[in-house]
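For this view, one protein chain was removed and the others were kept in their places.
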Amino acid sequence: MIRVELTDTAFDGAAALARLALLRGGAVASFTGIARDDGGVTAIELEHYPAMTKASLDALVKEAVTRWSLLGCILIHRVGVVAIGEAIVLVGTAASHRAEALEACAYLIDRLKTDAPFWKKEHRIDGSALWVEAKASDDLRAGKWANPD
Amino acid sequence: MIRVELTDTAFDGAAALARLALLRGGAVASFTGIARDDGGVTAIELEHYPAMTKASLDALVKEAVTRWSLLGCILIHRVGVVAIGEAIVLVGTAASHRAEALEACAYLIDRLKTDAPFWKKEHRIDGSALWVEAKASDDLRAGKWANPD
Amino acid sequence: MRLVYFARVREAIGVGGEDRALPETVLTVADCLDWLVGENANYAAAFADRDKLRFALDQQMVREGTALEGATELAIFPPVTGG
Partner (left out) sequence: MRLVYFARVREAIGVGGEDRALPETVLTVADCLDWLVGENANYAAAFADRDKLRFALDQQMVREGTALEGATELAIFPPVTGG
């Protein structure tokens, strides 16, 4: 069961994950990225590259499913304006054992942060809006997945 | 918000995780271990050491919260008979950033597998019941957390 | 060639996309940037810090040195910040 979805409205992560638990695997791992107010942020807006985004996420999921022989995988990402406290992204993985589920989940969130064409703009209380800067640490984390361990 | 719980009935993992998402952190990671039928298994029974179990889980959670400065942590583990398909354990972690949440979650499930006094007995279709053998790979995984990286 | 821009680059140039007939001499992504900068001041500002630019050719991430060859769409954007 593979589900890759872009959505411009809040999604029910719990329901999505519940389906992974039905795949008779022994392990389900998940990561939820939440819009966070680190001081003065009212909302986070996600711009993306429609013709490429879904394809890039599909490719990452396909890679993870193969490399960690996943029974199921979910990747839901918001586009447009996300209110503080709402989920921006959900990654869910199901496998027979925990190592595969945990590693594939970390792989997907690390890689999508450096490979999927999204850009975050922080809307602030004072009415300003700033593009979020990519973090070098994200490139580092993505890099460590380069050669299959 | 820290919640460590032993329960002899099925629990609602989704509701537990939803509370972690309210802690204004940017990242929530989770792991669910599910009773799996790898051929002829009808149920899995968990024996545990009541006087020690909760204390050992509390200690692991305390260590994870400190080491990865978690905003919240959940650890729910079943005791008694668990039907195939039901969750045996849920680990949930909330932090400002994904690295802390993901690593703390993997730490907790790896360490509880070698440190928490539970023993699994597989009940099989033919009426037999076999104690599950501990896996050397579990000791290996737990070992890698020894020195804080 | 269809050129598409996103985020800070789109804002600096002022449009999200445009179609351009590229001269024969423009062979790589880098050549294309140089040619555009020569065309219009806005591009100079948008492409000022090339370390802070990423590229996709027909929706595949590529480096600056990649040849355009038969590609139909070149996207130019800042490092991605999704997730």
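By letter and in written order, the chains are A, B and C; residue numbering begins at 1 in each of them.
The rule is simple: a residue touches a chain if its C-beta (ideal position, glycine included) is under 8 Å from a C-beta of that chain, and two chains touch if they have at least 3 such contacts.
Computed from a prediction, not measured in an experiment: that's the story for all the values here.
Enquirer: Of the chains you can see, which ones touch the chain that is left out?
Expert: B
Enquirer: By the contact criterion defined above, which parts of chain B meet the unshown chain? Give residue numbers in ascending order.
Expert: Listed in rising order, the touching residues are 33, 46-49, 51-52, 55-56, 77, 88-89, 109, 112-121, 131-134.
Assume only the chains that are shown with their structure count from here on.
Enquirer: Using Cα averages as centroids, what's the distance between chain B and chain C in whole Å?
Expert: 48
Enquirer: Centroid of chain A to centroid of chain B, CA atoms only: how many Å?
Expert: The answer is 23 Å.
Enquirer: By the touch rule stated above, which residues of chain A touch at least two different other chains?
Expert: Expected reply: 33, 109.
Enquirer: For chain C, jot down the residues that touch at least 2 other chains.
Expert: Answer for chain C, listing residues that touch two or more other chains: 83.
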